[in-house]
Structure formats: structure tokens, C-alpha cells
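Removed from the display is one protein chain of the complex; every other protein chain stays in position.
Entry: subunit A
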């Protein structure tokens, strides 16, 4: 049990912003979500001091789970320093006083918007996803009453038809993010808009995965070591994205890369989307083909006389 010393941050807010009854309600939803992997548990999502779409679901899940001795990492599209990550990290530092980190290996809770870190997660970590539309069938069937029935009856034919139509139109399954998965051989689940590159990481992950959708008021979970299969066909097996070149900064291969436009003449570079992974590799001495220090370039070498 922790002592009172962490209460100095709760002068204005309760620890982690939410009131205790709300936390209990969310915690109960999380327990049910863990017991039925992939099933979307309805919960009484609260108004948060940030707009819908900024990760109110993930924030509520993190707030219900976090304790004063946790170490929090907050990422947005793999990066620790983009707007959403900075804003939400600041929110939790202010309302909980927990330690924040950018190092994947040091975090106990990682809240993520649309990426899974490249570094494999461990058993004592929890990954919290921010989810915009939790219902994988929503774009195929707008009525909640119907999609609920489809999940109850395990009636996922429509999803396979959608993937088949992709093949008929484009010659391949054209879904590249939020690629539907089947969890524990029972529920079709939206993995949140992570690139399909990250889907295989969800399968039998050592860490607990929690998903929060604030506007849609749903929480779901994938416990550690749970079967997570990306939907596909025997003759069109699931494939992840492949990149032609390694990361321009750290030379990493087999990681998810972001395209960065450099000029208006078609110049571009590909860099790791996971900023912590990229930095760590550069610290270890791995250098990509564009990793030269920009300051050292003649045209950037300080003010001219």
C-alpha cells in the first residue's frame, strides 16, 4: 500500500483526475473486458478536459489503472514528442505526479495512439490504446443493435465479404490500418488504427493490452499470451507492409517507417515512426545513410560573416 506522500498532486484534482466512483466503474469494465477478450464492454464514459478524438478513452483507462509508482510513456504515432503525446503526458504528470519516460523498456504503462512500440513489451507492462471507432463492423452495418447481434452470433461473413471485395477490386486486401483481427477464436476486433504492420505484435504479446474508446463508450482488452489472428484467406494470406529502404537515421530494417518530404523536388527520407527506438539505435552507434549531423553540413555551419 502506498503512503500519503503522493497526495501533494491531488490538491486540486483527485489522483488521476477521475473521481473514485468513475474509476470503480471503469475498473469493473476492464475486468470484464479481460475475462472476454475482444468483446467491447459498454462503460459510462465521462467528459474529459480534452476533446473527443484526443484519446479520452485511453486517458480514462490509464487513469483507472495508474498508480503512484507507475512509470508512464505516452506516444502518438510512435513518437513521444508530437502534440497529442505531449498534451496527455502533461495531463497525467499534473494530475498524478507519476514519473514519465520516453524509454519503452522503463515504462510500466504505455498509452499509445496508433502504434505499438518496436521493442517487444514485457510481462510487467500494460499497453493502453486510444480507439476512435471500436466496432470493426460499423462501416459495414451502421446499427448498433445489428452489430451487437452479429457479435453474439459470431456472424462475421460480412467482414470477409469486405476483404474479398478488396481483392476483387484491387487484387489484394487493401486495408492497411485498423486491419480486423480475430481474438481468442471468438470476437472480431478492431485493433485501433495501428498500421497492419503492428498486427502480428498483438499475437501472444507478453503485456496486457487495454483499449479505450471515449466517444463510443467502449472498453476492450487482450490479455497476455492471447491468440490474435489477422483475418485473411488461404490464397490471400495476411501480409504486413514492407519497406524498400532502411531508416535514414538509424539504419533499422523491419521497422515501421514514416515518409518525410524534404523539399519540393521529390526529395524524401524514411525514418522510424518509433522515435525512442530510433534514438536508442543511434546512441548505440547505428547510423543510417542520412544520419550525418545537419550542423556539419557546409550550408548549415553557423551564421556567415
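Convention: a contact is a pair of C-beta atoms (placed from the backbone, for glycine too) under 8 Å apart; a residue touches a chain by one contact, two chains touch by 3 or more; residues count from 1.
Here, contacts and distances are computed from a predicted model.
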| item | value |
| --- | --- |
| Undepicted complex member, UniProt protein name, chosen from "Dipeptide transport system ATP-binding protein", "Carbon-phosphorus lyase subunit PhnH", "TRAP transporter large permease" or "NADH-quinone oxidoreductase subunit K" | "Carbon-phosphorus lyase subunit PhnH" |
| Contact residue for the chain not shown (choose from A:46, A:138 or A:186) | A:186 |
| Option from A:37, A:214 or A:288 whose C-beta touches the chain left out | A:37 |
| Candidate in contact with the missing chain, chosen from A:24, A:143, A:268 or A:289 | A:24 |
| Sites on subunit A contacted by the missing partner chain, in the whole complex | 1-4, 6-7, 10, 14-15, 20-21, 23-25, 27-37, 39, 41-42, 64-68, 123, 148-149, 151-153, 184, 186-187, 204, 208, 221-227 |
